[in-house]
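My questions will all concern the structure given below.
Only a single protein chain was left out; the remaining protein chains are all shown in position.
By written order: A and B. Residues from 1 in each chain.
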Amino acid sequence: MSLLKLEALDARHGLLKAVRGIDIELNEGERLALVGANGAGKTTLLRTLAGIHPASAGRIWFEGEDVTQLSAHRRAAAGIALVPEGRRLFGSMSVADNLRVATSALRTGAWNFDTVVAAFPQLKPKLKASAASLSGGQQQAVAIGRALMTNPRLLLLDEVSLGLSPLAVQGVYDSLAGLMASKITLILVEQDLQRTFSVSDRIACMLEGAVVATGRTAEMTRKEVMHHYFGHRTADAPKEIA
Amino acid sequence: MSWLNQIVQGILLGGYYALLACGLSFMFGVMRIINLAHGSLAVVAAYGVLTLADRYELNPFVALALVMPGMALLGWVLQRLMLERSARAGELVPILATFGLAVVLDNTLFSVFGADSRSLAPSIDTLAYDGVELAGFTIGHLSVLTFALSVVLLGGLHLVLAHTAIGRQIRSVADDPATAQLVGVNATAVNAMASAIAMMTVAVAGTFLAMRAAVDPYAGAPQLIFAFEAVMIGGAGSLWGTLAGGIALGVAQSLGAQIHSQGFLIAGHVLFLLVLLGRLLLAGRPLKLALTRSR
Partner (left out) sequence: MTVTANHLQTGDLNVGGAALLPANGRVVERWTALSKVSVTMLVLAQVALALAPMTLSDGMVDRLTVLFIYGILALMWNALAGYAGLVSVGHQAFFGLGAYGAVRLADAGVSPYPALLLAAACVALLSVPISAFMLRLKGGEFAIGMWVVAALCHLLVNLDTLIQGETGTSLIALQRYDAGSRRLITYWLALATMVGLAWCVFGLLRSRVGSALQAIRDSEEAAASIGVRVLPTKRLIFVLSAFGCAAAGALWLATSVTFQPKTYFSVQWTAYMLFMVLVGGIGTYEGPILGAVVFFSIETLFGAAGVTYLIGLGVTAVVFALVLPRGIWGAVERKLGLQLLPVGYRLRNRDTSS
């Protein structure tokens, strides 16, 4: 049985369909990357999965249960965790409190306060500092750590490299390397195609709310992905991205 | 010396205002709603305690202990039935709804209890007027008790917010309700809990109002204004700011009373406007009453 199954999922912003007819199946341990231009619906899809955006049609099956109508905090308790776009830390709270509040999901597992801090050692000296005072890379670490505190079975990462310097992005992905080695199931939205190719084992390309291409990372070429990213054929063959 | 005495009385009065205002400040900090029925709810609690104390000849403090769970439940119901809905409908709607509620509460109290003002002073005997002479100042037992209680309550709230799991949950919802949901916090339940806590402080405030003075069905409006002034004078967010604001208000009012027979109320309002003006001149930005939200 697959861990996650999306059946004809729709989500709307007002009258506009931001996500249309999504059918995806994900097994435990798989890492799916969502690729697409801005406005393709990737963030909306993740938010709908996490429960902070309502689905207007279709179903979400998680661990065999229909969670479509479940509220966000119950989904967190069920094991779906989202690291939101822009990090969305609780700026008025300390780093330690940001991590600790995530135990509200009441799930047990490998991740607790000590193991999370161990996984992100750059946070150790900053535990008492207010979350708003951290650098972008540090904030991203807190955001991921906060999601891990809920001991999720499915982790959703929305543009973790957004707004970060290349060095900081490297730092985030280094921290994630350990995570990748574990069997955690992942859906990530990432603008950086190189990272996407290196981290995921499946790719789904989204355009105007629908999935237009999907396949195993090893079998898809950059050219194909770029084609679907932009939604049209590029005139010449694109240069290979180093 | 009588000026200094008035200042001391004012400081102690500030304790009452802090007690009254902390619920208002708390609710706004967590839910971004200013509850215009705040004062009326304090009066409702006061009448509850008065009724229990009279009918069953209970000690007011015992009556308060019985009323508090009732008020907590009322806060929970209020949040679930009214405040949550109106907050979703837009910024203006909570103001309209809570004002309507205040009108309903005031007039219902009038129709049930009549126009006469009532007091708990007879039930607490000497506590109402006993005092100590300290270095030439008269310090009433009740006033000191009120002040001490306000410090304890504010301190308790602060500790709960800073160091407990529920406190972290409340702060996270105050900061960013949607993201709080993502990490497993049930924002609806947390808001209802915060409302219940606020109503319990309101119950205490109402009881002490009835002890120190008399309440009538329409006493809610002035209490709301005092609470609001205390919060605004004390400044953004912090509970201790509310204590400072309450004290400043109490001192201004007491000094004003010395100057003119109508000076008590006028001085308070004038101080409020002066502080407002001062803040505007200093900051030149729109005032924010609450904890700042993170982006």
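Observations on the model:
What we mean here is this: contacts are C-beta pairs under 8 Å (C-beta built on N, C-alpha and C of every residue); 3 or more make two chains touch, one makes a residue touch a chain.
What you are looking at is a predicted structure, and each value in this text was computed from that prediction instead of being measured.
Taking the full assembly into account, the omitted chain touches B. Among B:59, B:138 or B:262, the one in contact with the hidden chain is B:262. One of B:46, B:64 or B:97 touches the chain omitted from the figure, and that residue is B:97. Listed here are the chain B residues that touch the chain not shown: 28, 33-34, 36, 82, 85-86, 89-97, 99-104, 107-108, 110-111, 221-222, 224-225, 228-229, 232, 262, 265-266, 269-270, 272-273, 276-277, 280, 286-287, 289.
We adopt the following convention: only the chains that are shown with their structure count from here on.
Inter-chain centre distance (chain A to chain B, centres taken as mean C-alpha positions): 44 Å.
Listing the residues of chain B that touch chain A in their complex gives 165, 168-169, 171-172, 174-176, 178-187, 291-295. Interface of chain A with chain B (complex): residues 50-52, 71-73, 76-77, 81-82, 84, 86, 88-93, 97, 100-107, 131-132, 146-147, 149-150.
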